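All protein chains of the complex are present and in place, except for one that has been dropped.
First chain written, first letter: the chains are A, B and C, and each begins at residue 1.
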Amino acid sequence: MNFEDTQKEAAFRAEARAWLEANVPKESEMAGLDEVGRAKFWQKRKSDGGWACLTWPKQFGGRGASTIEQVIFNQEEAKFETPYMGSYFSIGQGMAAPTIMTYGSAEMQAKYLPKLASGEEIWCQLFSEPSAGSDLAALRTRAEKDGDDWIINGQKVWTTVAQYASYAILVTRTDPNVPKHKGMTYFCVDMKSPGIEVRPIKQMSGGSSFNEVYLTDVRIPDNMRLGDVGQGWRVALTTLMNERASIGGGSAGANFKSVKELAERLTIDDKPAIEDSTVRAKLASWYVEEAGLKYTEMRTLTALSRGDEPGPESSIGKLVAGVKGQDMASFAIDLLEQQGIQWDPEQDELEDAVFVSNFMSLPGLRIAGGTDEIMLNIIAERVLGLPPEPRVDKTIPFSDVPTGV
Amino acid sequence: MNFEDTQKEAAFRAEARAWLEANVPKESEMAGLDEVGRAKFWQKRKSDGGWACLTWPKQFGGRGASTIEQVIFNQEEAKFETPYMGSYFSIGQGMAAPTIMTYGSAEMQAKYLPKLASGEEIWCQLFSEPSAGSDLAALRTRAEKDGDDWIINGQKVWTTVAQYASYAILVTRTDPNVPKHKGMTYFCVDMKSPGIEVRPIKQMSGGSSFNEVYLTDVRIPDNMRLGDVGQGWRVALTTLMNERASIGGGSAGANFKSVKELAERLTIDDKPAIEDSTVRAKLASWYVEEAGLKYTEMRTLTALSRGDEPGPESSIGKLVAGVKGQDMASFAIDLLEQQGIQWDPEQDELEDAVFVSNFMSLPGLRIAGGTDEIMLNIIAERVLGLPPEPRVDKTIPFSDVPTGV
Amino acid sequence: MNFEFNDEQIFVRDVARSFLAANCPPEVVRRVLEGNEHYAADLWQQIVAQGWAATAIPEKYGGLGMSYLELVLVAEELGRVCAPVPFASSVYLATEAILLAGSEAQKEHWLPKFAEGEVIGTLAYAEKAGRTTAASLETKVENGKITGRKTTVVDAEIAQLIVVAAKSDKGDGASLYLVSLDQDGVSYESVKTIDPSMNHANIIFNGASAELLGADGEGWGLLEKILDRAAVLYAWEQLGGSETCLAMAKDHAMERYAFGRPIGSFQAIKHKLARMYVKNTLARSNAYYGAWALNTNAPELPLAAATARVGSSQAYYYSSKESIQTHGGMGFTWEVDCQFYYRRAKVLAVTIGSERVWSDKLITASDLVG
Partner (left out) sequence: MNFEFNDEQIFVRDVARSFLAANCPPEVVRRVLEGNEHYAADLWQQIVAQGWAATAIPEKYGGLGMSYLELVLVAEELGRVCAPVPFASSVYLATEAILLAGSEAQKEHWLPKFAEGEVIGTLAYAEKAGRTTAASLETKVENGKITGRKTTVVDAEIAQLIVVAAKSDKGDGASLYLVSLDQDGVSYESVKTIDPSMNHANIIFNGASAELLGADGEGWGLLEKILDRAAVLYAWEQLGGSETCLAMAKDHAMERYAFGRPIGSFQAIKHKLARMYVKNTLARSNAYYGAWALNTNAPELPLAAATARVGSSQAYYYSSKESIQTHGGMGFTWEVDCQFYYRRAKVLAVTIGSERVWSDKLITASDLVG
C-alpha cells in the first residue's frame, strides 16, 4: 500500500506534465471561441498530441495506455487551467464509444471513434422518455422496418448536449407484442436527419442542461444498428454500466472545504462558527463521507489498474454525494441566516453563491442518471445479491403492461 | 381550543380525585404481595369502587363513562403512587375485551368481561408464530374439528403475561387449501387446558417479557369460537386495531427531561454540556418529536371525545418513540463516555442506568406490535391511501405460498 | 379539554381555502416568479378586501377582532398555495410589532391602515451574514434620524413602513423604530434570492426620520417577543406548504407508473411519503399548541413558538425536497410547481432565524417552563 508512482508511472507522469506545460491553450489562442468551441479546441489539441482517450487503441484515436496512466494524466491535467469540458464529450467517449467498440462493425468503429476521440463530433444519448425514467425499459419510441431503413417515431427527454451533437445513441421499441425487455433495438443516428427536433428543458435551477428530442418519421439505415433486432436492452446495459462509472460523486461546490471556510468567516455568539460543536460534528460526518468516497475511488483505481472491471459499487458515489451536497448547501445557507438566500445567477461575484447554486441544482443530481432509490436497488440487488421484487411487467407483452393511462 | 375542564368534567375529576385519595392502597395493605398480586389488588379495588374500565357498560363491570372521563381518571391516577400494572390487564381489557364485545355471545360476554374488569382473570394473546411475525396471516397453528370440539396444534410466540393468564385469544388455521386470509378461525382458550405449555423467552436486554406457547392436541369447545369458521382474520383485525391504539409512544427513560438533566450535570470543555450546541440542537429536535406526539395525543383525545374512532394514525407514536428513544439513549451514553456503558441490571441505584437500560430494550420497541417498516406501510396504505404492493400470496391456496423451506 | 378549532374557525379556513383555490392558482405564483412584479398586487387587494389582514387586530383599531386561532388557519392556507403576497411581513411582523410595542397613538394611527391594507409593513434586524445579536447591531438613531444598512429585508420594496432594530446605549442594547419608507434618506439595493416569487432588498438608511417604538433600550426584548409571536404564524404558513408537498407527491405517486405499477406501491416511495406524513402530523400538533399559546398569551409561548417553528421548518425542508425526488426528472423542471415549495421552504426557514437559532431558543425557553 503506497501512494508513490512506480518508475514507469513516474516517467509517464513527467512526459504528460511536460506535454501539458507546452500545450495547455493560452487565452489568446482561443479568443472569440465560445464554451463549446474552447472545449473542442482543447480536445483536438490533446488528440493531435496523442493525449486523448488514452486507454483506447491507437487506431481509434487513443494511445493504448493503461487505466492508471489515464488517471495520472487526469491528475496532471487538473493542475492546469484548461477549458471547461462539461458533458460535451463524456457521453460520446464514455458511453457511446464503449458500446460501439463492443457491438459496432469495423466500419462504424473506424468511422466514428477517431472523431469522438478528437472532439470533432459530439454525441448524445436518446434513452429516457417522458414515461420511461427509472423504468427505462418502458420506452415507447417506435422503430419500424421500411426496406433497408428503420422509421423512428417518438419522444426522448433528459438529453444533454443534444443541441451540439452530430450523432446519438438511441434505443427504440421494435416489437410491443413481446415482453418489454425483449422488444427493443439499439441504433446510432445522425442528429442532422430530417424529423429530429431538439427543444431545451428549463430546470428549476434556471439552467438548461437538458433537452427534449422529438423524432418524427426519422429514417435510419439498418447498418446503423448496434446488436441484433430485439437485443436493444442488452446493448443498452453496456452503455449504462459505463454511465454509472462516469457520473462521479463530484464534490465541487458545497463541500468540506467551502463550508469549513464559511464557518471560519462567520461568527456564532461572537466566536468563529467553526468552534461551534454542531458545525464541527456535521462537518466531521461530511468529511467522513467525502474522504470515504475519495479513498473508495483510489481502491477502485487500484483494482482497475490490476485489470478488474468497474462494478455496480460505483453507484455509491452519486448516491452519497447528492444527499450530502444538498444537506451541506442547506446547512451553509442556514449558517448565513437571512442573507444566505441571496442568489443572482448572473452576478456570480457573491462569495457564497456556491451554496445557493448547489442548493438549487443538487435535487437534480439525486435524480439524473438514476434516482437515489434506483441506486439503492442496484446496490442491494447487484452488489449484495438480494432477490428482485416480484415484477408484474416482465413476462407479459409490453403492450399489456399497466401504465395508468 | 382550551385546556380547561367543562363543568361536568371538573365535577367528575373532583369525584375521581376524592375516591383516589381515599382508596389508593397503602404499602401495609399489600404486604407480602408480589408484583402481579399488587396489580390485581389495585384492579380489584378500582373495580369494587366502580372505577375499572370506565367506558365499558355497567353490566360488564364498567361505568358507562365517556372516553374523556377515562382520560381524566388516568390523569388523576397518575398523580398517585399506585402499583405497577405492566401488561397484566392491557391485553385482556384492551384487546380481548373489545373483540368479545363485538363477536362474543351474550354468555361469553357475561362470563368473561366482568372478571376482566375486576382483574380476577388475566388474558394473553396467541397470535404471532415463529414464521408469522410481520406477516401474521402466515400463521400455521392448526385447528381441526372433532365433534363439537376443535383440536389445536402449533406454536405461538411473543406472548406476554402467558404465565399469569387464565385465558387467551387465539387465531388458528382451519383450512390451508384456501388463500391465507380466508382459512383462519378465532377462539378463546382456557390456558389451563391440557396440552398448553408456556416457556419464557429471554431477551437480549436480559428480561423475559415474552413467552413461547406450545399447543399440543389442545381441545377447545366450539362455543369458545369468536366469529364464523374462516372469518378469523377479520376478527383478528378488530383485535389489532385496538392493539395499535393501546401501545403508546411511552417516553419513559431516555427522554427530553432525563437527557437534558444529564447534560446539565456533565461538562464539555469545562462548561455545562447543556451549553454545547450539538446537545442543544439534538435535544431540540427530540423535544419537537416528544411534544408533537403529546399534542397529537391531545388531538386524538379531542376527536375521541367527539365520538370519532381511533384510526391507523396512532401508528405514529410507536414509530417515532422507538427510533427517538434508541438514539437518545445512544447519545446519552456517548455523553457519559466510557462510564456510559456501565449497567448492572440488579443494582439500579446507578443514576444513569436508565440510558443503558433503554439502549438495550428499545430495539424491542421497534419490533414488537409491528416493526417500524410495517408501521410505515400502515401509514402509507391506510392513512395516505397509497396502493398496496403486488402480492404473490393473496390468491393462491395457503399451502402453496412460498416459505423458503 | 378541547384541543381543536371550533366550527367558526374551520369555516374561516374553508372560506380561505376556496378563495385561494380560485384566486391563487399556481399560475399566479408562476407569474410573479417569472415576471418583474414584486408581488401579486391584484391578489393582495382581494385578500385585503377579504379582511384577512384585519383578522387579529382589535375592533377599536379597525380590525375584525377575531382571535389568533383564525389567523393561523389563514396563514396555513396562504402557505398551502405559496401565495406571493406580503402577508407575513405586514401581518405577522409589522402589525404584531405595533400591537405589542406601539403607543396608543401609534396603534391608532397605523393599525387601521394595516387592517385595510392601505399600508404594507415589514421588519428588519439582520445586517450581515450569520446570527444577529443586539451587540452586533450597527444601525443607529441620532436626533430622530436613522443611519445603517439592513440586509435581505423581506418585502422591502413593497412596504411603506418598516420596524427596524437599532443600537441603543441603554437597557438591552437595542431599540425598535418605525420608519416610513416613503421618504428621503431611504434607498434600496435590489437583491435576488432563491425565491423570486417574493421580494427582498437591502435597505440603506441615511438620515431618514425614525420614531421610537416601545421604550428605548428595550428593543431586543421586544424583538424577541415579536419574533416568538411571528414564529407561530410562520410555522402555520410553513405547515401549509409542507402539506401541499405531501399532497403533490402523493398524487404523482398514484398516477405515475413504473415497472407496470404505480410508483406509490413501492416501499421506497411509500415510506418516504409516510415519513412526510409523520413529520407533518407532529408539526401540526406542535403548531396547534403554538396557536393556543399565542392566542392565550401563555407563559409557555416562547417554548411553544420555538417548538412549532423548528417542527415546521424541518417538515417543510423534508417534504419539499422529497416531493421533487418523488416526481423524478419532471420534479426538477421549471414547468412543474415543486420548485415553488422548495424555494419557499428555505426562504421561510431563514426569514426570522434558521432552525439552529430556534433550536437554541427552544432549549433556553425549556428552562423557564421546566
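A few remarks follow.
Note that in this section a residue touches a chain if its C-beta (ideal position, glycine included) is under 8 Å from a C-beta of that chain, and two chains touch if they have at least 3 such contacts.
These numbers come from a predicted model, not from an experiment.
The chain that is not drawn here is touched, among residues B:Q155, B:N242, B:S285 or B:Q326, by B:Q326. Note that of B:K202, B:K257, B:R306 or B:R382, the residue touching the chain absent from this view is B:K202.
Of the listed residues A:G37, A:P221 or A:G292, the one in contact with the hidden chain in the full complex is A:G292.
Touch with the chain omitted from the figure is made, among A:A52, A:L266, A:L283 or A:V356, by A:L283. In the full complex, subunit B touches the hidden chain at residues 128, 131, 133-135, 138, 157-158, 201-206, 266-270, 273, 278, 326, 330, 333-345, 347, 352, 356, 359-360, 363-364, 366-368, 371-373, 376-377, 389, 391-393, 401-405. Where subunit C meets the omitted chain, the residues involved are 266-268, 271. Residues of subunit A that touch the chain left out of the display are 1-5, 9, 68, 256, 260, 274, 277, 280-281, 283-285, 287-289, 291-296, 298-299, 301-303, 305-306, 313, 316, 319-320, 373, 376-377, 379-381, 383-390.
Just so it is clear, only the chains that are shown with their structure count from here on.
Chain C has the C-alpha centroid lying closest to the overall centroid of all protein C-alpha atoms shown. Residues of subunit B in contact with two or more other chains: 277, 280-281, 389-390. Subunit C has residues 261-262, 266, 269, 356 in contact with two or more other chains.
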